[in-house]
Every structure is written in C-alpha cells, then in structure tokens.
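A single protein chain has been omitted from the complex, and every remaining protein chain is retained in its original position.
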Amino acid sequence: MADLRVNIGGLFMKNPVTVASGTFGYGQEYDEYFDIAQLGAVTVKSLTLQPRAGNRPPRLAETPAGLLNAIGLQNVGIEAYLRAKLPFLRKKGCTIIANIYGYVPDDYAELARRLESEQGADAIEVNLSCPNVHDARSVGGCKLVAQQPEAVLKYTRVIRSATRLPLFIKLSPNVADIVEPCLAAQEGGADGLSLINTLLGMEIDVKTRKPVLSNLVGGLSGPAIRPVALKMVWDAARAVKIPIIGMGGICNARDAVAFLLVGASAVAVGSASFRRPDTALQVIKGLEDYLEEHGFSRVTELVGALKTE
Amino acid sequence: MADLRVNIGGLFMKNPVTVASGTFGYGQEYDEYFDIAQLGAVTVKSLTLQPRAGNRPPRLAETPAGLLNAIGLQNVGIEAYLRAKLPFLRKKGCTIIANIYGYVPDDYAELARRLESEQGADAIEVNLSCPNVHDARSVGGCKLVAQQPEAVLKYTRVIRSATRLPLFIKLSPNVADIVEPCLAAQEGGADGLSLINTLLGMEIDVKTRKPVLSNLVGGLSGPAIRPVALKMVWDAARAVKIPIIGMGGICNARDAVAFLLVGASAVAVGSASFRRPDTALQVIKGLEDYLEEHGFSRVTELVGALKTE
Amino acid sequence: MPFVRDCEVLAHQEVAADHYRITLAAPEIAKQARPGMFCMIEVGTGFYPFLRRPFSVERIHADGISFLYKVEGEGTRLLSRFRAGDTVNIQGPLGRPFPVEAGMRRYFLVAGGIGVAPFPALAEAIIAVGGTPEVLLAARTEHLLIGARDFSRMGCRVVLATDDGSCGMKGTAVDLLKQDLGTGEGSVVYACGPMAMLRAAHETCLAAGVVCWASLEAHMACGDGVCMRCVVPANRETEAERMARVCREGPVFDSRDINWTACP
Partner (left out) sequence: MPFVRDCEVLAHQEVAADHYRITLAAPEIAKQARPGMFCMIEVGTGFYPFLRRPFSVERIHADGISFLYKVEGEGTRLLSRFRAGDTVNIQGPLGRPFPVEAGMRRYFLVAGGIGVAPFPALAEAIIAVGGTPEVLLAARTEHLLIGARDFSRMGCRVVLATDDGSCGMKGTAVDLLKQDLGTGEGSVVYACGPMAMLRAAHETCLAAGVVCWASLEAHMACGDGVCMRCVVPANRETEAERMARVCREGPVFDSRDINWTACP
C-alpha cells in the first residue's frame, strides 16, 4: 500500500487529508459517523479569545454548486475549547490543527501561546481572511488582513514570535495576486499556507428585494469555487517554498488529487462534509486507490506533479 | 405594461437586457431562434485589429455550475466585422455594443475610431480584462490592465479621446477591491462599466495529470460566479455615478432582477445562452412579468432598490 | 448513533395537492428513531441543491420509516420525483425527540399545516404509554387537513380548524388549544408548525403554566451541529450558548428555552 504520510512544515500527518475549519465543528459530532482519528488532522472551527454568538440568521444560503455563509464565527471561545472540546480530540488521538481568529495581532499571539502551553493543538492555522465579521456596508473601508501583504507580514511575525508550533496562515482569494500575501506570510515566518478561504459573494431574494443573508454579504464555498482555488494554489505553489494545505470545493479523491498536482502538500475537505459527513474519509480511501492504480508509492510524489507540457 | 426603456450613459436601449461578449457571436446564428432585434442591445464578441485564430483546443471545460474558457479571442477582426457582420445587425435594426480588445492603448483607440467613423456600433465596450490571451506560465509577471487602476485610467483616457460613442469599460473580478478600477474608469471618462468578466480558474484532468485547457488556465463563468458578481456590482454601484451593465451567471429574470436591485442599470446574459439560445429573450419577458406583479411601472425603479434595512 | 444509508423507496404517494408521503426501507434508522427526530434526505445527486433537506419522521415501522412533506422549493420538487424502487440516501435519525411521559391527564398535539408531520409517530408513542392524544389539527383549507382520519382510527381525539372555515372551526390550531386547555392541569402540549403558531402556542401554555414542547423549523446545512446555520436565540446565560442549534439542541425545545422576543 502506498505511503500516505506527509510532514508539512513540521506537522506530521498520517495522510494528507484534513477538514476545513468551520465545517467540522470540534470533531465530536462527526465521530458518530466514522473514527475521526483516521484523518490526517482535525482542523477545528475558528477560536476566538471570547466566545462569540455569531451573526443573526439567516447565515447561509445555497447558490449554484455553492454555499454562501456568514456564520460570523460563532464559537465557544478558547477557554471552553480547552476545557470541553480538546479532551475528546486528545483521547481519540487526533492530530489537531487549531484555527484562530483575532481582532488585533496580540489576540492571535495570546491564542497561540495558550494553545501551545496547554497542548491544545499540534499546529495552528491563522484565519486572516474571515469575510463575515465585518459590517458589509462599509466594506470598501474595511479590508481583510489577508488582502494587505504588509499586514499579513506584521501579523505573521507577531504570532510567530508567540509560538513554536507549526504555523499555517490562511489567506483569502479576494485578491488580484495571491502570490503577494503568500510571500508575506513566508517572510513573516509561517511554516505553511492554507488556501483558500471563501470568495466574497452575495445572494438576493427578489421577492422581498433583500439580501438573503442578514449580514448582507457572505463567503462562497463549495464546488463552484474549485477552479478558482486550484488556480490560486498553483500560483502560490510556484512562488513559495513552504507547504500549502489546499481547499475549496473538494468533494472526492479526484478533486483532492487535482490540488496535490497543482502543488498542495495536503488538502482539506470543507462544505462537502455537510452533505456526506464521511467525505474526508472517502477522500483518503480514494487517494490510496489512485496511487495504487497509477503506480505511485508515496503520496508526496503527486505534489506539484502537474504536467504543463 | 411597464416601461422597460433605459438610457445608460448615452446609450438608449429599449429594454435593459443585452448579451455578454463572446457568448452570442455577432448575432446572426441566434437570430435563427428568435428576432434578436428584440434585445436591448447585441454585444458582439471582442474585436481586435487583426483577425485571431485563438488558442489551441481544448478551450473550454465544464465545472460545477460553471464554464472555464480560454478561447483566446478567436474573432474575425475589425475589418471583416464591418464588412461581413455589421450589415446584418444594421439591417435587423439592432442596437449594437461593440466589444474591443487591444494590446496597447492605441489599438483600442484605433478600433474605437473606426467603429465610430463607420457607424459600426452604438456603444463601445472595452475589454480590459480578458484572462485568456497571456501565457499563464508567467501570470505573476503579467497582470491584466483591469487589475491596475492607474492603467485603467490611462487606457480609458486614450480611448475616450478617440470616440464620442458611449464608452463602457469591462473590468475583472480578480481584484481585492472592485471599487478602485471602477473609480479609475469613471475618472478616465467612461460613460459606464461592464461587470464582471470571468474569474481566473483552472481545471485538472487527474488521469493525464494535465490541465484540461491547452492554455492551462481560463476564465470561470456561469451560475457558479453569480454571487461574486452580485457582490461586485453592489460594491461598485455604491461608489460610482456612472451606470453599470451587470453580468455573471444570469439564467433567468430572477437573476436579472437581483443584478438590477444591487445597482446594475442593465444586464447581460452570457453562458446561459449556450444552453438556451433564447435565454435573453426569456429574461426580458420575465422582467416584464416581475414589474407587473410587483407593481412597478418602470424598470428603472428597480435599479439599486435593494433593501438593506 | 445516526447513519448515512442508501434506502429503497417502498412507496411514494401524493396525499394532497403538493403533499407527499414517502416510505423508505431503513431498518437501522427505524430502530433508533423516536417521535420528533428527523432525517436529512439527499434530494438530488447534482450540485444544486448541494445540501440535504431535513424532514421529521412521520411513522416508524419495524424495517422502515415514512416522511410526510410538502413541495416548497427545488429540493422538495426533486424529492417528489423519486419512484418506488429508486434509491434515496438519508442520514439520521437526528435531533432530540419529543419527551413522552406516562401518566399525564391530557396530551395535546397542536399542528399547523405540514407541522402535522411528526405527530403520527408521537401519537403512537403516547398511546403506547396509555395516554389518549388529542390532535388539534389546523390548515389553510379542508383538503390540507392531512391525516385526520388516521388519527381518529388510532383512537385519538381529533379537533379540526381551517383558516377559511371550510372544515371545523374557522381559526388556527392555537385557537383550538385555547378552547380546550382549560386550567391546563396535568396537561402537556406538543406543537409543530410555523414560527408564529409556535410562539402563540408558547404564550398560551406559559399563561396556563403548561409545558409546551415545540418542534422548530430552521434551514439546515449539516443537520449535525457543526455548521451553525440553524440557530435560534435561546434563553441561555453565556454568549457561546446564546444561539442554540435546532438540529442538535432541538428540533424539539421546551418552549421556555427559546428567546421568542429575539426571534425574527
């Protein structure tokens, strides 16, 4: 059987398949369907210093082949995570990627410190790209950190200095050139990148003539964005030296292979878990089959193996 | 019956529905299905000074709820357009929006001059955002004009000085903030904006481990991108004073109404015509029904009428 | 323990205009299902809708379950296309069931429209503990009073109302409840229907000091408590719990748990 193990930026994963933050809770619910310790890692919902109740409903709409969400980072907060959620994941023996969100660099630094000191994670994913926590009415004046390479550099440096855990910076596709923030994160000391977060989008109810989401705008995910995500990972992978966790619309092993081929070292299954909770497990199995069928002995052989002539 | 007429930036249209450049040829083919003079305007495939044979096949792939294309601007060139395509459109009595593409500002200026002097169009749409004519391998070093606000300003000024025809600048969604190029186009003297062109994307054939498109990357269109397009039009409409032709995944009157509500003054039907050639006509009919049903007497009442509290 | 299973369609009939009953072979799910729980049904194999749709379990048999549903949009339209012999993928059973305690004096089942869906299974469970369900059934018009005869046949007391007065009292299911509840002593109320109806049922019960178990509706994505789409404002102390997940903490809530003033 092919070797699925990967080591990405100091994080060891028994296979290159994790789940996307915010689409898998803290793991417990989906463990009712399959043993989540089989995943390369469990990536948990973005954690903030204080618990958050999130945005008012409606928070999610379906669009063609996609989901538009403005959950607004409803989460239990770092405290309750460490106390009530972490023990389950540790007991299962899961590899844990803790996704964190803050309002200023120090928030992130504090979250990272606590996670490291209380063994709350095996790696940290830094969400610099959540489109759903700002007031959409003033979006022009309110850029995401991930849209400003200098800010990415600054945030990454601060968080880097707070932790020795493997550090992944999660960036936004809402940019002209994904390479710039990627290089900034690398320069700031990131061990890896997570690409991509959701595309900004909007959906309208023409009967009421109102936006469907209470937050007016949201983030687009799902198969609809897969071509965009593949292109961004491809661009990034040719420009940086650090590994990339690729995501955006992955529904099956074929999609996952595509991300590896364009240069991702690992992949995350997101929205697709909502439809089939065990999608990530099926991706792992399908990956094994693909490697076998095509005569590869290591999954790492696929990384960046795209033929462009 | 409700009044569907609009005047956008000096272009009179009997209804606010046109077709997206590159998805309707030069009109003749689809006139076999319905009288294309019923459209608010016919927007023709991008014209270049010289004819172009376009990229090698494969040039188009299907993705979830979308199409990824890298046609590479195959077109007959301005000369053959004026000689062989225009007479048909004029004889039909169509309102014509001629989309133009060039390599340098002077190409555009010359195209605009010829179109004006030979009555080849009632308005000009300037494609500053075609993702499919560059070598994808060097995409980092090769930005689209539409991704650089200063370049948009410069190009618009040059073209503006070459023609008095209503001038629409067609921009790209592959930016962090659509408002910046929009303001640049407005400052450069544009009479209106066309939003959006395709999103950059990529599709992989995992069997051959090659990109599906010969050009490696392409532009994503269709229902998949509608939420992104709506958000961009909404952002732009609140920032500029000039009218917007909204497009991106419009399949029916409901979709068209959504674009009007977020601030488009007219809409263009693109990829959907491939599936149903008369989609644009059905949108016009459905718009009439919507206005009637909701008690509007003019389609202009819908423009920007989104309720956000 | 919920399952994800391909199930054979055993039967599928239109029971009223745009209302269908679908019966599926699903022995494992049937075994775990309790009245008030729901399943997420994969309504199509394509990318739109991308998400499953939630439906309350209507009846639980030894080797199958049925659902009663109304065509609302694209998802339910696709669902209505399945024919006997086809395969449907369902996930469940999910959520918290209606608590059923023996020994109550009166059991009121208050249903508005398609809100009747979970009540056949609930009525059976109440009868099983020796109670007599009193089904207060209301709908827009006569032919949408679905299942009235079945409830009677089971031995329930059935009282009807319609918005247009075409059958039974002219009014709502809560109007029926107000008529019947009296002091409410020894009574328990189960309610399912539109939000406005649930709110009215809650207020009526609160005034009478009666517990009201309300089955709430919300758009869902995962049905499993991970996506945070289906939340409703709840009367909880901490910020983290202020928005309760209908799919996990519900769909059946003690109506006093819901922060009705904060509901839209």
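Each chain carries a letter (A, B and C) given by its place in the written order, and its residues are counted from 1.
Basically, contacts are C-beta pairs under 8 Å (C-beta built on N, C-alpha and C of every residue); 3 or more make two chains touch, one makes a residue touch a chain.
Since the structure is predicted, the reported quantities are computational estimates derived from the model, not experimental observations.
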{"item": "Chains in view that touch the one left out, judged over the entire complex", "value": "A, B, C"}
{"item": "Hidden partner chain, touching residue among B:G77, B:G189, B:G286 or B:G304", "value": "B:G77"}
{"item": "Residue of B:R52, B:R114 or B:R160 touching the missing chain in the full complex", "value": "B:R52"}
{"item": "Residue touching the undisplayed chain, where the options are B:N69, B:T198, B:N215 or B:S265", "value": "B:N69"}
{"item": "Contact set of subunit C toward the excluded chain (per top definition)", "value": "44, 46-48"}
{"item": "Hidden partner interface residues of subunit B, rising order", "value": "22-25, 29-30, 32-33, 45, 50-54, 56-60, 62, 64-67, 69, 71, 74-77, 80, 222-224, 271, 273-278"}
{"item": "Sites on subunit A contacted by the missing partner chain, in the whole complex", "value": "64-65"}
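Simple rule for what comes next: only the chains that are shown with their structure count from here on.
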{"item": "Most widely separated chain from subunit B, with each centre as the mean of CA atoms", "value": "C"}
{"item": "Distance between the centres, which are taken as Cα means, of subunit C and subunit B, whole angstrom", "value": "48"}
{"item": "Whole-Å separation of chain centres (CA-atom averages), subunit A against subunit B", "value": "33"}
{"item": "Sites on subunit B at which at least two other chains make contact", "value": "64-65"}
{"item": "Subunit C residues counted as touching two or more neighbouring chains", "value": "47-48"}
